[in-house]
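Data first, discussion second: the structure below is written as C-alpha cells.
Removed: one protein chain of the complex. Kept in place: all other protein chains.
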C-alpha cells in the first residue's frame, strides 16, 4: 500500500510563477516527491531546474512526449504529472500523459475548445485516469464552508448572485499601446496563444467555477458586454447570468480596475440569508441570516466544521494564504490518486478537487460569453 | 435684500419619515422657517403637525391646491414649497405650486411619465421658477469631491463603472406572500401608487443620478434583467449600461439582499485611476492613482478643497450623516431661491442641487430599464 | 402642560463650531426655540447672531449675568440655558444661571477643579435644577445598545478594557514650535485657559465617560505617562486603569497620531464575550459572544431594541452622525426639564443624559491622570 507519491512536472522552470506555486503546494502536503520533469524548452533552464530539485539526470526530459513514454515504461515511474505550461499547450501535453496512462493535474484553462475538452475527458475515462484542473479558489477552507452552509439551506433558495474578479495590472494596455507593460501580459494578449479570450478566460472563468462550487448552480445563458480598449482581446467584461433555476446574477471581470489587485469577490443571496467571500481576506466568510446581525466566520475556529475544518492547517488568525488553497486541491487529488493506485474506494473528500468536467464547463462558459459579446450582448446558451 | 426664507410643506405629517428629514435638513441650514403647510389628508394630523411647528392657524391648509393659491396671494407668502407626499402625487402637487408661481423642492421621483416631467419643466421655465428634485446622495461632500477629481482628470478617461444599491428590507416579499412585512412596503409594491417600477424607481434611479453627478455621463442604452419573485413589480435588477462615450458599466439594485441596509456603492474606473464611494461610510472617498497605493480621502481634512470643503460642517472624524447631505442640497437650492428673489445672479454653487432635468432623466432611465426587462434584456435606448 | 421649551445660549456666536452643534442638535429635536442669548463678547457678533436666529432685540444680552437675572425675572423667560463658552468660563456662567434658578446644559468640561464642581452640584440640588454636561458620545444609539447588552450580562463579568481616543490635529505642535497651526489650538494649549490639562481634559475624559456609561465602572486609580513634546501641557497620554471591581484596562489619548481624525474606540472584554464601538463608524457595534462568530449589530435594525431603538431617527444604513448623538442627549434633558416644569415624574429615559455627577467625575479623572503623570506614573486614586 502506497502512502507517498512520485510526480513529474511539465513547465515550471526556475523563475516561473505558477510552477513554483504548484511545487510549493505539493510540498506543503508533504506526501509527494518531484522525481521527473520537462521544465523548460530552454535546455539550460530545464537542466538547472531539475538538478536544483534533485531530479535524477535521466529523468530531466527535453520533451514532454518523451517524458510521458519513458515514465510510463518505468516501474518507479511518476504517479501523476503537473502541467504548468502556457495555456495553448495544455491540451497536447495533457493528451500525451493520458495516453501514456498517467494521472494529470493541469493548470487552468483545460484547453481552448469544447471539442478538445471532450476528447480529453473521453480519454481519461477510457484509461481510468484522474484529471484535476487547478481552479485554485475552491481550495480555500472558507469557500468550502460557504458551499456547506448553502447545501444545508442556511441561506434558503438562491435568488441572486453578484460576483466580480477585478484586477488592475493591464491598465496600461488601454488605448492599445504597442508596448506591453509586463512580461506576463505578452502572451495573454496574443490571440494565438491565449485563445479566443483574454480577461474572461484568465479570470472570469474563476468566477464561474467558484460560484458553481459554492452553489451547485451553472449559468444556463449569459448576456455579455466586452471592452477591448483598442487591444485584440477583451480587458473588461460585464456579464448578465441566468441560472438553470431561473435566478439571475451578474459577473464582472476586469484587468484595468485601478486599486484592485486580485479582487475575486463572491456574494450569494438567498431567500433566507446571504454569504460573501473576498479572496484577499480569504480566512473570513461573511454570513447574514435574515433578521439577524451579519456574522464574520473565521477559519480555524471552533464553530467551523466539515470540510472547512478538515482543510484547516494553521491556528485561526494566522493567515494561511493562497498556497494552502492550492495544497488543499492537491491533497484531495493526491489522496484520490493514492487510493486509486492502492485499489481503495474514494471518499467524498477525495473527490473534492476541480476535475475535467469543471474544466470543460469553464471552456463552455468562456465561449458563450465571448459569443454573446460579439452579438451585441444577446443572451447566449452556455 | 432677503437673507432668510419662508417655506411650506405638503406631506410630512408627524411620524412620516421623509418629511422629517426635509424639515431637519432645512433646520440645519438655519436660514428658512416653516410658515405654511398641508401636512396630511387626515385633518387631525394636519392640524397637530402645523401647531407643533408653530405654523399660524390660517396657514395650515386642508388642500394643497388651496395652499398654493392662498400663499401665492399673500405678500408674506412662502418662498418655496417642499413636496414630500407619496410618489404618485408629486406631479399634481408640483404642478399646482408652479402654476401659482412658487419655487418647488420635490422628493424623488419627479413623476411617473416623461410627458409629465416635460410639462413640469416647461411650466417652471415659463414662470421663471426653480425646481429641485431631492436626489439625496449628490449632497454628500465626498460625492462632490469625486466629481471634482474626475472633472480635473485625476482618474483619466472613464472606461468602466460598477455601481450598486443593495437593500434587504423586502426580503420577505420573495415568493409573493400576501402579507407585506412593513408599513412602508405597502404602497411601494402597489403598481397604482408606485408606477411601473418598484426597486429601480426607488433606488436604482439613485445609482443613475449619483454616477451622472460624479462623471457627467448618462447611459445611452441599457440591457436589464428583472426579478419579481412572485410580486407584481420587480424587487431586483441587474443592468448593463452603455454610456454616450461608448464606455460600459453595470448597475445592480435590489431590496432582497440580506446583510445590505442601504448599500449604495459607486466605483468609477478610469484610464489613470479609480474612485470608490460607499454611502454607509460617506465621509471617506477611496482614490487610487495608477501605480500608486490606494488613498483614503476623509471629509474635513486639509487636503480636501473645492465644494467638498465648502459643504463641510463638522470637523473631520465626526460623522455628519445623511441629514447634512440633504442640507447641502437645500443650501444650494435656498441660496438660489434667495438670490432669484433678490434679483442677484446665481453662482455655480447655487446651482449645485439636483434639478428638474435630473428628475426627468430619472424617469427616462427607469422606463428604459423596465422596458428592457420586459423584452428579454434587449438593449433599450434611454 | 408644556410640550415645547424656550432656551437661551451663552457663547455660540456665528462661526463658532460647538455652539452650532448644540443649536442644530436642539433643532433636530424640534421641541425648543432659541429665545435669548449672550452669544459673544464682541457686541457686533452678539447682535448679528441673535438677529439671525430671530431672537428679540431685548433678549440679546451683553453679559451672561444680566441675561441670567433678566430671564429669571420674565414670565416667559428661558427654561434652560446652553453654555458653549470657552472651558475656563463654564464654572462662573453655570453658577450664575443656577443661582437664577434656570436649568443648565453645559459643554464639557464642567469646570477646572473638584471644588468648583461640588459647589455647582450643591447649588443645583438646592435649587432643584437639572444640569447636563454634554459628553457627546453617550448619545449615540449603539453606545446605548452596548450599555444594555453589558447590563444584561451578555458579555459576562468585565475583565479588561482597552480604549483610546486618537487625533492628529496637533501634530505640528511637536517640538514646541512658537507658531501654533490652528486657531483652535491657541487656547487649548494655554494653561491659563485650558486648566491643568490639554489632551486628557479635551478628549481623554470622553474615554472615561463613555466607558463608564457602557459598563457602570469607574477607575479606582490610574497610572499615567504623559508627553508634552516641548509644549506646556500634554499632547499624548497612556494610562493604566484599575477599576473598582479589580479589573484593569488601558486608555490612550493623543492629538499627534497621524491618520487618526476623531478616533474614539472602546473595547470592553468580558468573561463571556466582548463589545467594540468605533466613533467614526458609530452606527455599528461589534459583538462577540464566546465561542461564536463576531457579529456586526447595526443601528435601526429589527434585532436592536431598548434605548438604541428609541433613539433611532433614520432608517438603518442611512448614517445619522454626531448631531443626532447630541440630539439624543438634549432629548432626554429637555424631556426632563419639561416634565420638571409640568410637575411630572421623570422616567428612566428622561435621565439618560450625562449630568453634573458625570461632569465632576470627569474633573476627578483628569486631575488624577495629570497628578500621576507628574509623579513618574505612580498609581493615583481618582
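Lettered A, B and C in written order, each chain numbered from 1.
We adopt the following convention: a contact is a pair of C-beta atoms (placed from the backbone, for glycine too) under 8 Å apart; a residue touches a chain by one contact, two chains touch by 3 or more.
Owing to the predicted nature of the structure, the values given are computational and were not obtained by experimental measurement.
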item	value
Residue of C:274, C:314, C:356 or C:370 touching the missing chain in the full complex	C:274
Residue in contact with the excluded chain [from A:72, A:322 or A:341]	A:322
Residue numbers in chain B that touch the chain omitted from display	287, 291-298, 301-303
Contact set of chain C toward the excluded chain (per top definition)	155, 159-160, 162, 164, 166, 168, 171-172, 174-175, 223, 225, 227, 229, 236, 238, 240, 242, 247-250, 252, 254, 256-260, 267, 269-274, 276, 286, 288-290, 294, 376-377, 379
Footprint left on chain A by the chain that the document does not show	4, 17, 20-21, 23-24, 27-28, 30, 33, 52-54, 167, 260-263, 279-283, 298, 300-301, 313-324
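In this text, only the chains that are shown with their structure count from here on.
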item	value
Degree value of the rotation bringing chain B onto chain C, based on Cα positions, nearest 5	180
For chain A paired with chain B, centre-to-centre distance based on mean C-alpha positions, whole Å	44
Computed distance of Cα centres, chain C from chain B, in Å	34
Separation of chain A from chain C, taking each centre as the mean of its C-alpha atoms, in whole Å	55
For chain C, residues contacting two or more additional chains	298, 301
